Structures are given as C-alpha cells and as structure tokens.
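Every protein chain except one is present and positioned as in the full complex.
By written order: A, B, C, D, E, F and G. Residues from 1 in each chain.
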Amino acid sequence: MNKQELLELLQKVESGDLSPQAAAGKLKMQPFEDLGYAKIDHHRGIRQGAAEVIFGLKKTPEQILGIVDSMVAHGEKTILITKMAQQAADMVGSRHKLEYNEMAQLGVVGGGDANNAAGNIVVVSGGTSDMPVAEEAALTAEALGSRVSRIYDAGVAGLHRLLSYAETLAQARVVIAVAGMEGALASVVGGLVDCPIIAVPTSVGYGASFGGVAALLSMLNSCSSGVSVVNIDNGFGAGFLANRINHMGDAK
Amino acid sequence: MNKQELLELLQKVESGDLSPQAAAGKLKMQPFEDLGYAKIDHHRGIRQGAAEVIFGLKKTPEQILGIVDSMVAHGEKTILITKMAQQAADMVGSRHKLEYNEMAQLGVVGGGDANNAAGNIVVVSGGTSDMPVAEEAALTAEALGSRVSRIYDAGVAGLHRLLSYAETLAQARVVIAVAGMEGALASVVGGLVDCPIIAVPTSVGYGASFGGVAALLSMLNSCSSGVSVVNIDNGFGAGFLANRINHMGDAK
Amino acid sequence: MNKQELLELLQKVESGDLSPQAAAGKLKMQPFEDLGYAKIDHHRGIRQGAAEVIFGLKKTPEQILGIVDSMVAHGEKTILITKMAQQAADMVGSRHKLEYNEMAQLGVVGGGDANNAAGNIVVVSGGTSDMPVAEEAALTAEALGSRVSRIYDAGVAGLHRLLSYAETLAQARVVIAVAGMEGALASVVGGLVDCPIIAVPTSVGYGASFGGVAALLSMLNSCSSGVSVVNIDNGFGAGFLANRINHMGDAK
Amino acid sequence: MNKQELLELLQKVESGDLSPQAAAGKLKMQPFEDLGYAKIDHHRGIRQGAAEVIFGLKKTPEQILGIVDSMVAHGEKTILITKMAQQAADMVGSRHKLEYNEMAQLGVVGGGDANNAAGNIVVVSGGTSDMPVAEEAALTAEALGSRVSRIYDAGVAGLHRLLSYAETLAQARVVIAVAGMEGALASVVGGLVDCPIIAVPTSVGYGASFGGVAALLSMLNSCSSGVSVVNIDNGFGAGFLANRINHMGDAK
Amino acid sequence: MNKQELLELLQKVESGDLSPQAAAGKLKMQPFEDLGYAKIDHHRGIRQGAAEVIFGLKKTPEQILGIVDSMVAHGEKTILITKMAQQAADMVGSRHKLEYNEMAQLGVVGGGDANNAAGNIVVVSGGTSDMPVAEEAALTAEALGSRVSRIYDAGVAGLHRLLSYAETLAQARVVIAVAGMEGALASVVGGLVDCPIIAVPTSVGYGASFGGVAALLSMLNSCSSGVSVVNIDNGFGAGFLANRINHMGDAK
Amino acid sequence: MNKQELLELLQKVESGDLSPQAAAGKLKMQPFEDLGYAKIDHHRGIRQGAAEVIFGLKKTPEQILGIVDSMVAHGEKTILITKMAQQAADMVGSRHKLEYNEMAQLGVVGGGDANNAAGNIVVVSGGTSDMPVAEEAALTAEALGSRVSRIYDAGVAGLHRLLSYAETLAQARVVIAVAGMEGALASVVGGLVDCPIIAVPTSVGYGASFGGVAALLSMLNSCSSGVSVVNIDNGFGAGFLANRINHMGDAK
Amino acid sequence: MNKQELLELLQKVESGDLSPQAAAGKLKMQPFEDLGYAKIDHHRGIRQGAAEVIFGLKKTPEQILGIVDSMVAHGEKTILITKMAQQAADMVGSRHKLEYNEMAQLGVVGGGDANNAAGNIVVVSGGTSDMPVAEEAALTAEALGSRVSRIYDAGVAGLHRLLSYAETLAQARVVIAVAGMEGALASVVGGLVDCPIIAVPTSVGYGASFGGVAALLSMLNSCSSGVSVVNIDNGFGAGFLANRINHMGDAK
Partner (left out) sequence: MNKQELLELLQKVESGDLSPQAAAGKLKMQPFEDLGYAKIDHHRGIRQGAAEVIFGLKKTPEQILGIVDSMVAHGEKTILITKMAQQAADMVGSRHKLEYNEMAQLGVVGGGDANNAAGNIVVVSGGTSDMPVAEEAALTAEALGSRVSRIYDAGVAGLHRLLSYAETLAQARVVIAVAGMEGALASVVGGLVDCPIIAVPTSVGYGASFGGVAALLSMLNSCSSGVSVVNIDNGFGAGFLANRINHMGDAK
C-alpha cells in the first residue's frame, strides 16, 4: 500500500464511506494466504515484477502441490518450482500443465511468456558438467520473458573456444557465467564485455573444490569489474536477476 | 578490434594500401602501455564504458603516481584509485587534480561526469560503522555518472527506520545494500524492492563475524530473489556495477 | 544433596542413629542407575525441573527401549526422546504409550502435562522447509507444559507476512526464531519484541549455507539485542530453554 | 503504534479531529532522529524495555558524542556504550556524566537504576583472563537494573572451586557462563543449575582456540540442556539478555 | 639394526667370514615383505613393542586377508585390524581365529596376551553414543596386554555420575577420555587425576559439532594440564598409546 | 595460429589467392567441434603435446560416448577418460577399444604409445589405500608414453621400507608422491632426491583428515624444496605433468 | 578429601570430637584462596604431583605478581609462569627469585628440583624457528624434575640429521616432537622409537600453514602409532605431560 492509497483510504474514513474498524482491518489485511505450512504471497507479481517462486528443496510433493493449487486458484499465470525432484514433478504434473526439466530440476507451471521475450542474455558455462546449473539459469530467464543464448563447455583451459564467441558476448545485455572447479571463467568473461556479469559457482569438481567453494571464492575475488556473484549452484537466482536487469530501461 | 575493423584491415591489404607485415604488426599491436611494473590499458574506456581503475592496495605511492601520469598523458578524463592510502593521495594530489575521500580511501583524478548524472542508485547501510564501504560505493557510482541517494544506519534491528524510506527504495533503479555483522539487510531490502540489489558484506563486527564472513554467507544465502553479492568491503565493485546497470536501457 | 540434608545426615551420626560407615556410603550413593551403556539419572526431575531427556542419535532401538523401561519403572511421568528414528519409535511404542512425531523425530512417553500449560511461547519459522526443527521446538515446549503459538513460513523476503503477526509476537513471553539459509529472521524478530529470543539455525539451504553455518553465524552476529543461539537444528534445546524461561516468575 | 492507537487515530479522523493528511503524516512519522551517520531511536526504551545502546566499535569519538548528545537531549536516562575506547570515553566524559570501565570497555551515561535492582544474576568465568568480558556482562546487567554476583576464575580444571559455590549458583535466576579456551564451563554449570544459562565464549587462548571458535563450538554443542550462546566476547549481549530474563515474572 | 649388530657385521667382514658384497646386501636387506599392494613389516614387534596393526579403511577384504596370511605365516601372534568392515571380518574369520567386535569395527587375530595383563587403564566416555570409539580403545589396550576399566555415559552434564567414580579414576595409570559434542569430559577428568589423560574426540553430535571438530578443538584447548589428543574417532590410537604408557616403569 | 601462419595467410590475401572475407573467416575458424553439451578441441594434441582428456565426473555415459565418437572420427589416437564410472566404461567399451581400470576409474581409448616409452617416473605411495590415486597417476603417465616404477605402501611410519628403495628413487627423473593422512611422504622423499617431486594428497583418512585437507596442507608446507602439489586425489594431473616433465630435454 | 579422610571426619563426629556444624564446614572448605580475580589452588601440588602453573597470557603484571605472592606465602616451592611477557617478568623478578627465559616466555619462581632429575626426555625440533616452543617444553620438564636432551633443527627434509641421533632417540622414555610447517617430524620420529611421542605443532610457517593448522592436522593424522598431540605452540603442555609420563613406573 503506497502513500496515495493510504490517503484515499483515510479520505473514505473521513467521508464516512468506511468505518474506522473496517479501515483498521484493511490496513492489517495481508496479501497472502496461509496454508499452515506455507504463507502464499498472491501480490508478489504486482509488487516485484515476477511470479511467486517455490523453493522445492526439502518440501514434500504434497506441500508443493498444495502451494501450486492455491496459486493457480488465484490466477497466477507462471509459477516456477526450483530444486524440484522427479517425484514432486509427477504429482504436480498430474493435475497442472507443468514443463519439467529433470537435469535442471526446474518445473514451470503455466509456461513462460514467450511472446514478450526480449533482450539478450548469454549463459556461458565452463564445462559439460555445469549444464544442470546453466540450464536452471537459462530456463528461469526464458520462463520470465527473456531471450537466452547458450555457450556451453567454453572453459578457460581452451581459450579459443570462448574467444570465438566474442561477438555473441559483445551483444549481450547480461552475461551469466557458470563454472565450477577454479571458476576463472567469470574473470575472463568480465574482461571481454561491458555489461553486468552474474557469476554462478557450481559444485562441479572434487578434492579442494570443496563443493564449489573454490569457484565461489574465485568469483568473489574477480579482478574484473562488473562481476557479482550468487550462491553455489544457484542457477535460478542468476536467471531471475538477469531477467530483471534485462527488462530495465523502462522509465522510472 | 571488432569484426568490421578486421575486414577493413584486410581490405587495405588486398588493395595494397597496407603490407602484410604492417597488418600483422597492427594485429599484434596492444592497446596498453608497459611501465614494467604495470601494463596500462588506454582503450578500456572505449571497450568497457568506464575509465581505468587503479587498485591501490599494496602499490607504492610512486607506482600509483606513475600510472596516473601515464593515463593523464593519454587523455584519460576520470581515473579512480581504490584502497588508496593518505600517503599516496598526498603524492598524486601534489601533481594532479585529485579528490580524495579519506574515510572511503578513494581518490578520483579529473572529477566525475557530474553533468550527465542519471538514474537513481540508493545506497543503504546497516550501521554507522559501515560508512567507509558505503561511501566507497556511493562515490564510485557518482564519479562514473550516477545520481546516488544515501540511507545510512538503517539496520534491521530497528525496522521502522528502513521502512520509513520505503518510497525512496521503491524509486531506485539499483539498490546497494551494505552491512556487516549478520548482513540481514540485503534480504529485507530484497523483499521491499523490484530492482537489482547488490549486496556488499563489510568486515564490521567481531568474534564470529570472522572479518565479514558471516555477512557474506548471509547475503549469498539470501531468501530474497534479485540479490547478488560482491567481495567483503568491496564498495568500489558494487558502485561500479550499479552504475553500469543504471546506465542500461540503451538499445542493443 | 543440599546443605540441610548434609546437616541432618551428620546429626544422625552424632546421635548414633547412623554409623559413620553408613553415612559415608550415603554420601557416595549416586542418584543414577547404571545400565552399562547408560547411567540414568532418576533425580534430575527434582534437581532441574524437567524429566530426563534421551538423545536418540546413534543409540540403538534396544538401548533407547532399555532406558525408557528403567525410567518408567522409576515412575518418570514424561520422557522425551529426540532425534528418534521410526524404527526406535516402533520398538518403544510397542511397550509404552508413545506419541511420536515423525517430521520432528521426537517421541514423548507418558504425554506432556497439558493441564498446567502456561505462558505463551511463539515459534516463528522462515520457511516451510524449517518445519521439522520448528515442530521439534514447539512439541518439546508443549510436552514440558507450555502453551505454544506457531507462525510458519514468515521469512524476511516477504516482510508483511511477519509484520501481520506483530500482535501475536508482542504478547510472547519467549520467541523461538527458526530459520535456515541466511537466518535473518532472528534479527528482524529481535527488533520487534521485548522478550528473550532463542534463535535456532537450521541446515535448510544448499551451497554456501554449509549445512546451517550461514544461518548460525548470522544469528550469532545479530544486531538485535536479546537474541541467543542454540546449535544448528537443535529444536529440542530451544524448546527446553524457552519452557524454562516461560515458567520463571516464581519466587526465588 | 499498536492496534489500539491505530483505532484511536482513525476515530479522530472520523470525528474530524484530525485531517487525513495529518493522520497520514503521523502514520509515517518515525520515532527516530537522523544525524546522517546515525538514526537514533528515541522510543526504543518504550518499545523494548531498555535504553538505546551504542555499539562503539569503529565509530569515531565524534560520532559517539553526537549520538549521546542527541539522546540526552531527548531525556534518555541510561545510555550504554559498548566496545568504547579510552579516547571516546574522554570525549564523552568531558561533557556528560559517564562511568567508564576500561577493562570492560564499557561506558554508562546517566548511571544505572541501582534502586530497582532485582533478581539474582550470577556471572561465572573460567579464568582471570576472561574478566574483561565477564565484567562487560556484569556491568551491563547492573546498569539495566539487576543484582549481580561474580564467581571468577572457577574453571573446570579445578572443579572444587566451582562446586564450592554450588549454593550461590542454585539461587541464581540466570547464570552467565564466560569462558575461553575449551569453554567447558557452560556444560558443567548447566548440569548444576535449573535456570537459564547464557554462555559467552571468549577469545582467550592461543593456537587452536582460533580466537574463541573452540569455546564457541563447545558451548553450541553443550550436552547440558538450558544453555544458549551469544557471540564471542559479547559480554554486553549476555548481560542484556540476562537482565531481560531476570525481569520476567510480570503478568502478560 | 642397532649399533651392536652393525659392529658385529663389520667384524665378520674384517675376519673374512662375510664378503663386502654380502655385507652390503645385508645392510640393504629390509625386514619387510612386499605383497605389491602392501609392504609388511615383520620386525615391528621387536622394534616397537607391539604387533603390526592393519588399518582396514579402504582396503579390500582380499587385501586384508593377504596381509594377515603373510603375518601369520611369519609367526606374528597378535594382529589388530582397525576400521574393519563385517565383510572383511567374515573373510578373515573363515581362515584365521578372529575375534571381531562389530560395534568397534575391530578385529584381533590370535587373541591378546590376557595373561600378562597389567596396570590399570580407565576408559571414560561421555555418552552411550560414544561407545564404538570407547570400545575400540578398550579392546585395543586389552589385546595388547593391559587391564581396562570402563566408565561409560558419564558426561559432564550430570557431574555426580563422573564424581562417583573418583576412586576408580584416582587409581588409574592412564585415563582415556572419549567424548563427542563439546568434549568437556577431558578437561573435567584432567582436573581430577594426576596421571596422563589421552583425549579422543568422537564424531557424535550434529550441526555445529562438524563431525567431531567441536570436541577436537575443545580437547586441544583443555585448561587442564596432562591432556593430549588423538584424531577424531581414533580409539585405536588412544588404546595403543595408553598401553604403551601403561607398560612403562621398566628400566631404560 | 602462430605468427608465421598469420603472415602466410595475409600474403595470400595480398596475392589475391584469398579474399578478405575468406581470410576473416579463417581467422575466426575454431579448431573445435561443438556438440552442444561439449566443445571438442581437435588440435590440442598439436598445441599441447598430448591427446584430449575427458573429465568424466558428472558427465552422462551418453555424453562421454558422444565425445569419444567425435574424437575417434577425427583420428585422435589416444583418449583418456578420468573419473570414469563402470557404467560409462561399459557403454564406451561396447563401441571402442577401451582399456578400463576400475580401481583408478581411468579409461584409455586407443591404448598408449607403449613403444616410445621413455624416461623414468617413480610413483611412491604411503599406503595400500592410496592405490587408486597412485594407479591413476601411473596409468596416465604410461598411456602418454612414460616408463613408470611403482613403490607402494612405503609410508614414513616405517621409514626403512622407503629407504630400501633409495636407488630406485635416485634414478627417477620425476617422482610422484601419493599420500593421505598426514602426507609426510612428500617431504621425506623431497629430502632424498634431486628431481622434481609432484605431491598428490589423497582423501584417505578419517576424522581430522577432512577428506584430504590435512595431507594437502602438509604437502603445500613441505620443508623440502622441489615439491609442488596438485589437487586432492588428482592422480591424473600428477601423471600428466610428470610425463610432460619427463619428455623435456628436447631443444627449444 | 579421599574416602579415608571422610571416614575419619565422620568418626570424630561420632565420638563428639567435632560438632556436625564444624564437620559440615570442613566438608565445604575449599583448598583455594580467592583473590577476586583469581582462585589459587594451594593443594594442587598434593593432588596432582606438580606445582600450580600460571597461564600468563592476557593477565596483567599486577595480577601475576599477586598470584605469585600468594603462592609463595603458602610455601609453594616451584611456580611456573607460561606465556609471560618481559614486563611481567621484571615486576615478579623484582620481588621473587625468578628464572626467566625470554625466548620461551617462561618464568620459573623458586627453581626446579634439579636434584631429583630423572628419566630421559628428548625434545626434537624441525627447525631453528621452532626453538621458542621447544625450549618452553624442555625448560618446563626440567623445572618439574626431568632430564632433557635436545635435538634441534632436525627436520625431515634432511633425514640424515635426524637419523644420526637414532641412538639418543632410542633411549628416550618420552619424545617431544616440535615442528611447524608440514609437521612431518612427528610421524617420522614415531616410526623410529617405541616410547610415547608428544607432538607439538608450532605456528612457524606462512601462507597455507594457517598459523600452525597444517602441522596440527598433520600430527593428528599421523600414520605412526604412539603419537598424541597438544595445542599449537603449547610447549608447556608437552613438557608437563612428558614429565608426568617420565615419572611413572612407581607402583599403583
């Protein structure tokens, strides 16, 4: 509720169109539905420019289905479910139109707004093994309405592979750099482009990669300017943010 | 050198305007100057939309001055020097027009482009002690041509302080959230706005803050979407990236 | 044995009612039973105001049953078993009246003292996935004789969800704040209430959450006063302590 | 502003005693003063039952003095300043009535409410070297209105020292256990009392104490129930929380 | 080969009883047998006062059996196999006289020297869940010829349990203190006895116990003198060392 | 493309043998094939003196097979596949001539160049349990054309075992020292030889070995000169590098 | 107070030689003196076979002097002060007969019992830089009545240096192995002797030695049996424990 709405509410009280009790109720009314195990925010799309996202990790299939049911009932058009296991996908898919990508463990109910796809996000990954995270990022951005180009297996050990895509990179509005092991990709890409780079460390590696910590630290210490970092394996977060940046340029 | 320039170069060879030897030389020519201890990139402004930045940590005052001399001689208009000690500021300031902010340890030679300042970046910080990093971010963005609003000492322990600035936050194109200790500010801000949030953990705290690690991990694990993170105390990085995002909206 | 009992014992020796040898024996007599693999403390209820609690992790079902048998035989009325696997619950339940909550992995033999339920503990959790730990806390406090209110899935990314329960929070005598990921909930709650807050980090998250470390550090560094922390996923510990504080107010 | 106040405000609008504009203003009015570098919360005493506390670390003496000036001007009676350096104490003390304890680095402006001192908090510490933190806890609780008993240098290596104070411990309403090195004190005390124990790890130690991490982990993993933990060296936090618990027992 | 043997060897060369070539060969001759995957030291019993020990972790059952076969063929009387899985025990037990303790994952081929059992080692453990490690220590010491007393589930949360065994502890020549979680047991025992204490941290615990790190750090920082530490869960190492100390007192 | 080739290309443009457009294409032509999920570098053997290596971890059997197919089709003679699971070996082996070592999880398609085997690499390991990593190193070096000697189970606890191989070590051109637990082997070997030592920490151990971190740190801090380190369990990396060093001595 | 003394006390009550009140008092009487900042244990020498030790770190010179004064007044003959700064040594030395070793930061008031020096402790160190810790160990053991041999700068990089002292090592009753960097010394020594080895990691090193963590982990994971470990730089602890073991052999 912004200031204008507040003023209008109070003017209705002044004019007698609304009782103080009703106004107090409205001021307290929450734009969410309480399922007991979850409080679903039906206004987030309006407030934050994207549909509600369900973080699937450690939620039961029944809980996920219940949340989707509630959201669909409220007219939510696009619902993303991240870290979604096959079992939950089966249950949700049996009742709703679900596109499920097993590798990325990402489900989309209602499909993305393909029509208003815009901009140009480039997802570049270091190795084949990084694909699940890279796809989570790419599919998320697409579901939210962005055009996405993919450059996979372009790690810095064979620099010519990456450099051969210099033009694609140069035309990006946002680059998502996905890499495990030493995570050097973000810095190298950072030196090639002049747009924001979102770095996603992955847990690909073994030994002293410590489940992605090596790549995470590498990316946080990037000597290239313009790089910021999200959590290890957080392809969704990168795709979400990239899409948000990609849609900037509207007046404010 | 982009594809177009490459074609033109080759056409000059074809037409005999340029010998193969000269062309090979040009293709190898590097747009940087080598001072021995530093290789200065005089074309970065063109390639990446911002002036060269000098990372001052562990550089001697003499080295910093040498780099500034070279850049000014090549016509660089705005030069940022981060993590710059007072002693280096004195030396550089004695020969160049330097604005130096001691708290932020940031120097700007040549002054920022105040005239084309645009957009609306909001820098919000958790506590008074976070100011050096917050100012580093704010001053960087201003020097690079952005308008910046500051909301300092608005930590989540007194939520009403932050909420009272809801309108300012709502009008931001980018928010930089600067916080030490538990770093919760980024998540709370992330729930209030629909623009990109750049989180900057600071080393403010003691004991189990581990020099900013607590805030860093907190921010990387933010339950709010739209948040990405830069290194601990990296105000410059956040300001640089925020400015880059702030200037988006141009066609591509 | 307190000072008064010691004096009485010695007076019996002085009066000849007790031989020195017998007195020495009594002074050494221990209020516990030794099962070999466990030493059961049958007086803890008297000394510490709560029944014995069995830490079920890495104990065999047979060991747990043996301890319960012994305690019931000594008239223990309420026995909590934490981190109890289904298999152990089956074995104990076949011989004793057991209420077992699978999600919280908590068993209660003998039922809690529902009648003298008192006070007002509020358990607030960040997300649906934190429920097992939140329920362990809530059920523990209830079993020990406290009234408990639950506010689940009220993470800081959607602050209005939490703020809509401001009154419930304001009336709490103790708040238990349960959160994984960045654990910011504890600080935000800490700014809203004036009662003790017990923060419970959970292992919910992935990547740089490091099994709950991010939330733990966040909570230890809370900028809100009045917050203390228990171990990651230690819902029992929080419920136990909250109940203890909740029953304060008696003369001393 | 609680619900009752909101209703009254709205009734004044209904009755014409207040214009909608004025009401909107009041609803937005924040109970804090903005000094630029700090936002001072002048209503916290009312909301949270204690005076504002100034976290002195990394604040300049000038900033601390400015905050104190503002608070005193608003009639604040008791102001605590933690992690306060001697230099800041000198500056504040020159203009205000300040009690400064150098060892604990704690300043109190206005003096505590000695008259309404109540309850019985026991601060027990492991070694002489833990005294600065122990005193920070004790002085904080005293300044806020609690009676405090001290048992110092009672580490578990000489258990009889601690056991000889069993009666003092038994009469505590809250115990604050302060220890560095292996931090075993909290667990041992936890087995002796039936009141809440607040454990404070200190950075006393060397080598594998890792600046207090060993004690912190030890306390988080305490096998005694009823123990919760605050940050390393956070004597203030423990004293603040202990005082809050100590004043419970009032109806709610 | 000690100095005396060296002199004798050389005297045989001088006297012509041995050719230089043969002597050189003998000087190079190794007191071990090479199985390819293992080099078995058949003289260790003589050099180091105990039989060879086989570290079973990550060895295949076939490898373990092969090593045992070789040792038995060389007349080794007592062979310990640590971290031995049931499957390996089955295979070795089918061909050799093996005593296998599944809980401790310890196998002993040939049985210990029960007859010359001497001294008095006390193994004290914090909780029932520590028993596998405690038994590994106790059984190792017994197999090597020591008398062992066990005090299990005597953690510091119920100090009277431990104190009731003060006499048993006082008569120990060596105490092995086995504890997980906060590992405070070692410090408390260290304050009660005047013999060497070997502390064994266990991986019992969860959350911030970090697989035994909390107990390990606690024990390394023990404020009690006379305590040294072995690796997490290294019951064998403690039992081996305790037995070695227990057999001291021989002239040297 | 080296400078000479560049000159020749440009001379063809000058002479009219090549159009500028075709030249530009050639300059952009990449010596790799894009399978979508992988970009295969068919010129690496020429550029870097060894065949392409496939990092098998987290790649599906289908992906691995696809890469092998492509490489074989381009005439690659020796293809190594590391961290290759049995299932992938079965699939690749059904279509190509594959030598697969299950213990080392290493596959070699096409067989190594046994004929030109040269030099003398010694792989020494601390214990039987280190064999999988040691074999990965040895087999890699052999597949790439080196002669390899193996000294296994020669840990420093029985120094005579290692010292008895002093001559073998002395004749090595490179030594690969493979050890888990405390990793002391590298330092001891480092004191015995005057050739490069490549240290490979393994994840063998338990408790405070932290999955190989203890050995890794030990090796990085080796007091012996001439030692460098690769990642935990990276037998391949050590074998690859050792082979590269082993083939030095050619003019340059 | 042992069982015999307890019986005698009670018999005096029975015989009327002692009133119950007086007996209760005696049972509570503590064998320590309370200086406020320290509780001095005047009976430890009797209970634990060694004089009281003062841990000097973070104690003021005045506090140390006060404790020494009290102990000397009670007839304590040998007082060790560890981690003692020069300033404290000056103050204590001005009033008491103090032997102070600046390198080891160890002070001994009253001198050790040189006359009853017995046994044979060998202190072996890896490098010259480890001497402060090695000397702390050696001087402690000597002050408590042991004979000590020193082998310094005998690190494993030059194994012949250590091996040349094989006979000295073989005659040791206890070996203290002091090493920083990779800490391999403990394992190598462990393979050479058949007596207890106390390993002391030191903070000597840089980079990935992490203040002694590398050596600590190395020693905890020693593949040699018979090795236990004390805290980083804890020379005192090693010397104290070695002396205790060295004096074993008495009947019990």
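Basically, contacts are C-beta pairs under 8 Å (C-beta built on N, C-alpha and C of every residue); 3 or more make two chains touch, one makes a residue touch a chain.
Nothing here was measured: the structure is a model prediction, and the numbers come from that model.
Of the listed residues B:Lys39, B:His74 or B:Arg95, the one in contact with the hidden chain in the full complex is B:Lys39. If you put the hidden chain back, the residue from B:Pro20, B:Gly107, B:Gly190 or B:Gly212 that touches it is B:Gly212.
The hidden chain makes contact, of the residues G:Gln86, G:Thr128 or G:Gln171, with G:Thr128.
By the touch criterion stated above, the residues of chain E touching the omitted chain are 3, 6-7, 10-11, 13-14, 16, 19-21, 23-24, 27. Mapped onto chain G, the interface with the missing chain covers residues 127-129, 131, 152-154, 158, 160-161, 164, 204-209. Where chain B meets the omitted chain, the residues involved are 28, 30-32, 36-39, 41, 44, 55, 57-59, 63, 83, 201, 203, 211-213, 216, 231-234.
Heads up, the rule we're going with is that only the chains that are shown with their structure count from here on.
Its interface matching that of A-D in over half of the contact pairs by residue number, C-G stands out among E-F, C-G or D-G.
Computed centre separation for the pair chain C/chain E is 38 angstrom, with centres defined by C-alpha atoms. Chain contacts: chain F has residues 28, 127, 158, 205, 207-209, 213 touching two or more partner chains.
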